[in-house]
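Below is one structure, written out as C-alpha cells, with a few remarks after it.
The complex appears here without one of its protein chains, the remainder shown in place.
== chain A ==
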Amino acid sequence: MERDNHQGEAQGVHISEPPSESSLPADTLVTSLSLLGNHMFPDAGEKQEEINSTADKEEPAELQQSDVALKEHSVAEPHSNQLKRLETEEAETSVDLNNVSTQSTDREKEDTAMDNDQSDSGEFVVTMLAKAKLEEQGIGVKGRSSPLLEAGTQESPAFMSHRDEDVTAESWRQHRKHVFVLSEAGKPIYSRYGSEEALSSTMGVMMALVSFVQSGDNIIRSVYSEEHTVVFLQKGPLVLVCVSSSRQSEEQLRGELLYVYYQIVSMLTQASISRIFEHKKNYDLRRLLAGSEKILDGLLNLVDSDPSFLLAAVHCLPLACSLRDSLSQILQKAITPNLVFSILIAKNQLLTIVQEKTVIEDTRLEPADVHLLLNLIGASSAFQAGEIWTPICLPLFNPDCYFYAYISYLDPPECTVCLLLLSTDKEAFYAVAECKRKIEEAMAAQNSLSLIAKAQSYSVSQVGVSDLRHFMYKPFDVPDNYRQLTQFTSPEMEAPYTSEEEKMRLLDLYRFMHSRIHSTSRPLKLIYHVAERETLLAWVTSKFELYTCFSPLVTKACAITAITKLLRWIKKEEDRLFIRYPPKYSTTPNPSKSSRGGKSDQQDTTDNGYLSLL
C-alpha cells in the first residue's frame, strides 16, 4: 500500500517537462531560490553545519545536479516509509476505540520514538524543486513542534510597530511565521513583520519563483528547507506566501493564508480586487488597504493563538440555556428591514446569533466569516465608546458584495459585550442604531448584562476526570445541522498551560494531531500520542472530532475511560455549551433584496468608486 502511495507522490513530483528541457530552467530557478535563500535563511547553512556538516558542503552541488537530488530523495524515503507504515497500522486498527485499547499499547513507544527522530526529516525538497519537479507535496510528516520561543518575546515591545523592524536583522529572520502578500506584478501588499518597501526585492524573488513555475504550466505549492516551510497560495491577482518554522503541515499553513486572503476580500470584495488589477496590473493595493495592517496583524496573531481557526468552528461562551434563549428573543424582536444577522459577543466568544430566514435558506454562515468579523471587532476596539458603521464583505457568504456592520459595545466602559448587526442596506445606520436602543432597553429590563458578566468559560475539572488536562470537542450532529454554524467547545487552558509558551506548545501539539488526522495522503481516525510532557488522544468519527490532552502518566485504558466520561459530560451539558437551535427572524419583505445575487448588491460593489481612483 505504501508502495502505491509513493508512486503517486513520485508522479506528483514528476509533472514537468522532459528531462532534457528541465536543466536550463532549473538553473534559473536555482538562482531564484538561492536569492530567496540569501535573504530569508542566511543562517540555514550554519544551522545545517551544526547538525550535519557534510550535508552543508554538498548543498550547492545538490541544487544543480539532479542525480544528487534524487539520492537525497531516496535517503528521505525509507524514513517516511516507516512513518507511513505506522500510520497505516494506526488507521486500520484504531477505528474502533475498544480494539485499540488492547492493540496499541505497545505502539505507544514506537510513536514516541518516531517523534524523536523526526527532527531530521525536515530537510529535503529544495533540491527536488531545483530539479523543476514542481507541484510539490509535503511528504515528510513533520515532527512535534519545538516549544515556541518567539511568541512570548514578540508581544513585549508593544509600542514598537512590526513595520519598523529591520528586515536585515537576525531577529527578523527568527520570527516563527512570516506572511507576505503581493500582487501578480510582484508589488508588495503586506508583510507581517517589517515594512513592505524594505522587502520589495524579496517579494520580487517570490514572484519570480511563482511565475517561473507558472511558465511551465504548473503551480508552485511549497518549498521545504531544514528549518522552514514556504507555502504559496495564489488567489486571483494576489499571491500569498507563508514562511514558517512552526512545523505545521503545509495544508494548515495554506489554510491560514486563505484566512489572510479572505480578510483582504472582506475589506475590498473579490470583485473589486480583480477589477482593479484588470485595469491596472501594477496597482499598489496598499493604497486601498491603508490602515488595515492592524486587522491583518490581529488575524495572524489570532490564527496562532486561537484553535477556532484550526478547527474551522466557532467557540461560544457557555451560558444557561434559558439566558441564551432570552437574549436570542431580545435580538429577534429588535429588527428592521434588511437586517440579516444579529450577533451578540462577550469576551470574544459568541453568546447568540440570530439569522434572517430567507438569507440563510440560500446559504449558511460559515465559521470563517464569523472569525473575520470577530477579528475585525477585536482589531478596532481601541476606543470603544462609539457606534461603528462599516462596510464588510463575508467572503464565504458572498465574496462580491458588502454587508454593512453596526458594531457597538453594550457595557461601556468595560466593553466586553459587543453587539454586531449586519444589514444589506448602506443607508440603514439610523434604523439599525434604533435596534440597538431596543436591545439595550430590553437587556436592561431583564438585567441581562450582569448575568452575562457572570458567564465564563469552564474549567476542565468540572468534567471530573483527574488525568484530563484539556480538550477540544467539535460535534457534527447538532440539530438543524444544515443551517447550523459549526461550533466547538473547549475549557480554559489551566496549569501547566498558563504561560504563553506553554499554551502555544499545547496548541502546537494539537496542530500536529490535527495534521495527522487530516493528512491528505493518510487520514487517520484515532491517534494516541505520547509526547514528552503529556499524552494526547485525537479521535474523529462521523459525529464529532475530539482532541484531548492528558497528564503524561495516563494509561491507555484510563484515557479511554476518561473519554467515555467526557463524552457523557458534554452530552449532559450541551445545551449550555452550544447554541443548540439558532433562532431566526424575517426582515426582508422582498426576498430579491436579500444579499445573495440580488441586483442591489451589484450596485454595492460597483459604486465604491475604486475605479475612479486608478
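FYI, a residue touches a chain if its C-beta (ideal position, glycine included) is under 8 Å from a C-beta of that chain, and two chains touch if they have at least 3 such contacts; residues count from 1.
One rule holds in what follows: contacts and distances are computed from a predicted model.
From the set "Signal peptidase complex subunit 3", "small monomeric GTPase", "Glycosylphosphatidylinositol anchor attachment 1 protein" or "Anaphase-promoting complex subunit 11", the protein name that UniProt assigns to the chain left out of the figure is "small monomeric GTPase". Contact with the undisplayed chain is limited, among A:Ser244, A:Gln270 or A:Ser292, to A:Ser292. Annotation: of A:Phe429, A:Tyr458, A:Phe476 or A:Tyr581, A:Phe429 touches the absent chain (contact as defined above). Residue-wise, the contact with the chain that is not shown comes from A:Tyr404, picked out of A:Tyr190, A:Tyr259, A:Phe341 or A:Tyr404.
Of the listed positions A:Ser211, A:Thr363 or A:Ser380, the one in contact with the omitted chain in the full complex is A:Ser380.
Seen from chain A, the chain kept out of the figure touches residues 159, 161, 267-268, 287-292, 294, 376, 380, 382-383, 385-391, 404-405, 426-427, 429, 433, 437, 440-441, 607-610, 613.
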